[in-house]
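What follows is a single structure, written as structure tokens, with notes after it.
Partial view: only certain chains, each at its native spot in the assembly.
Here the chain labels run A, B and C in written order, and each chain numbers its own residues starting at 1.
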Amino acid sequence: MNEKRLRQLLTSIQNKEISVEEGIARLKGLPFDDLGFAKVDHHRQLRQGFPEVVYCAGKTKEQIVAIMENLVNKSENNILATRASGEVYEEVVKKIPDAVYYELARAIVVWRGEQEKRGHILVVSAGTSDIPVAEEAVITAEVMGNRVERLYDTGVAGIHRLLSQKEKLFAARVLIVVAGMEGALASVVAGLVDKPVIAVPTSVGYGANFGGLAALLTMLNSCASGVGVVNIDNGFGAGYLASLINRLGEVES
Amino acid sequence: MNEKRLRQLLTSIQNKEISVEEGIARLKGLPFDDLGFAKVDHHRQLRQGFPEVVYCAGKTKEQIVAIMENLVNKSENNILATRASGEVYEEVVKKIPDAVYYELARAIVVWRGEQEKRGHILVVSAGTSDIPVAEEAVITAEVMGNRVERLYDTGVAGIHRLLSQKEKLFAARVLIVVAGMEGALASVVAGLVDKPVIAVPTSVGYGANFGGLAALLTMLNSCASGVGVVNIDNGFGAGYLASLINRLGEVES
Amino acid sequence: MNEKRLRQLLTSIQNKEISVEEGIARLKGLPFDDLGFAKVDHHRQLRQGFPEVVYCAGKTKEQIVAIMENLVNKSENNILATRASGEVYEEVVKKIPDAVYYELARAIVVWRGEQEKRGHILVVSAGTSDIPVAEEAVITAEVMGNRVERLYDTGVAGIHRLLSQKEKLFAARVLIVVAGMEGALASVVAGLVDKPVIAVPTSVGYGANFGGLAALLTMLNSCASGVGVVNIDNGFGAGYLASLINRLGEVES
């Protein structure tokens, strides 16, 4: 559309229907966004298979339903709604019957057509209470077309449970480590593998945990290299970043 | 060696030179590390091209020289020493004449043979004072065999400087964004590209910057997805993580 | 009244009804406030058009209604009540039928007569969740007699949305930027315009956002100059300060 508009303008100049000066003025007047085809095209092309995402926290049920209905109509992609309660889902499914609810991940997904499953992301989590964040990462990465494996309940308090799964750790292309409490798991995993590790501190804990600050600082100070940290409880962000990394191989070849 | 030792043990059992019970006892007695061939082999194989790294902060000149000489003798890889002052280099170069000093990055490198340059990492930095950290990332990634581009002095205060370089931003496989002050550059870059962004907060600033805390929190709370954060001033960590990501394509094919 | 009282005193001295020494003693005894005409007059004159403001948080419905009824009777100005719930409004409107409720801004206004609309304040906000704070700023500035424009949902994650509105940005005399999460929008806007920018961090976010601290620090450390920061979620304060700035031109001419 924008390109069409630009072509009309340039053709009018060529046809001398409008003068060069007038053309300059109009080009100045066009909002950047209208000229921004490179970026838009570029993005559209690259973002194939990317989900549309709705962050439900702080939105009303009505708003969420309206946005999701809109997306269902306008987009061919998977649609992901994060931080969604069961009540929200009940409203959504009335309008979008094929919406699926993932209770642990607090996520709603509308799957669209076949998903080509790419590489392999491993989501490792420390304790039972960290699983909701881990599942948010899993669902996000799956919705973005990745094959995802889980390795749960492998906290460093019983490190043999982790070490007994080294095959699994070595097999992954990207690892997401989800841990609350002291968050030491990220350092230990990053010390074992030689793949990128995305660390997600969770707010699981109490007292001097300070709402996830302890795990956050632990992960930022990891003595093992190869760790990138996202915000506390940000399973979505970890799944998204892991997906960007995982598909690096395909987009260029 | 370990495998050889295990083979001797098993052969002795097969030859009935030692009994099964004795074999069990010996296997129990072997330290884990000696049995840990998978990991060791795995690592050796995968870590081809990885540098040996010496973190100089808190070490004496004598210690650094001794460690580096040792590495030169024992390893075929590039050798990287970070946080190295010019004085340290002067001592190192007396013993290792082909050691090169990168003053901005405060890094010493001993290059070993041909480096096969892989993909393309872009290091973006906000202000002049952030350059030492950015250069540490650059050198680290180069030593690990990556092709690295620089895009410096592109802070959000003059965002047209950044936007005029979108080609460069879009061309990279992995981006490292180095910024102090308020660290907003990471969000802006991650909002423009669809590649993994590694954000490095720096301690550049004063007052309510609190030694890099401001930029750190900014980057962790990025409203743009696809950002992994490393510790304040940790250029090495960013270069290392970017390298792990960048080579993902090659290691499996 | 105070001036009258002073005139009586001086007249009595002039009439020698009271001695000079007695006059000194009485003047000493007058509370400062009674002598404070300069300030009071000065203020009354300058504050023409200023609203009376009721901060509802921590007050009971009864208290709020009583204060507002009192203001309606005693003042000719617009009356603004901030942080007012819908329930509060229901009570207020029973007594003051022309009170208007602005739900998003959580504000009640009693408009009084014609408002002479002055200059132009632009309120820019980053995300949907920041809108209540932005609207509080809008209503405050409007109640104080300013023309206000809105530019919402222009976070830096999709910076082209912001850049496509540069005309709007350049047209404003004063800008209020409302942003939560990492709050980078303030730096970006201040880098684009050459007008005063009032930055309002919001508590929108989670985890390492620490209730708005992340956005607050970002804005205080802005690498772009020309930014003044108000408290987290303080839309009223921003609207008030913007109004003081915006009317600077008129008060003296």
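Quick notes
In this text, contacts are C-beta pairs under 8 Å (C-beta built on N, C-alpha and C of every residue); 3 or more make two chains touch, one makes a residue touch a chain.
Just so it is clear, the structure is predicted and the values come from calculations on it, not from any experiment.
The complex in this file is a homo-oligomer whose displayed part has 3 chains and whose full count of copies is 8.
Going forward, only the chains that are shown with their structure count from here on.
Rounded to a multiple of 5, the C-alpha superposition of chain A onto chain C involves a rotation of 90 degrees. Central chain by Cα centroid: A, whose mean Cα position is closest to the mean of all protein Cα atoms.
Farthest from chain B in terms of Cα centroid separation is C. Note on chain placement: the centre of chain A and the centre of chain B lie 25 Å apart, centres being C-alpha means.
Centre-to-centre spacing of chain A and chain C amounts to 39 Å, using the average Cα coordinate of each chain. Centroids built from CA atoms put chain C at 51 Å from chain B. In chain A, the residues that touch at least two other chains are 39, 216, 231-232. Those residues of chain B that touch chain A in the complex are listed here as 38-39, 42-43, 46-47, 166, 170, 173-174, 192, 194-196, 198, 216, 220-221, 225-232, 236-237, 240-241, 244-246, 248-249, 252-253. Those residues of chain B whose C-beta lies close enough to touch chain C in the complex are 126-127, 155-159, 163, 181-184, 187-188, 190-192, 205, 207-210, 213-215, 217-225. Chain C makes touch with chain A in their complex at residues 128-129, 160-161, 163-167, 204, 206-209.
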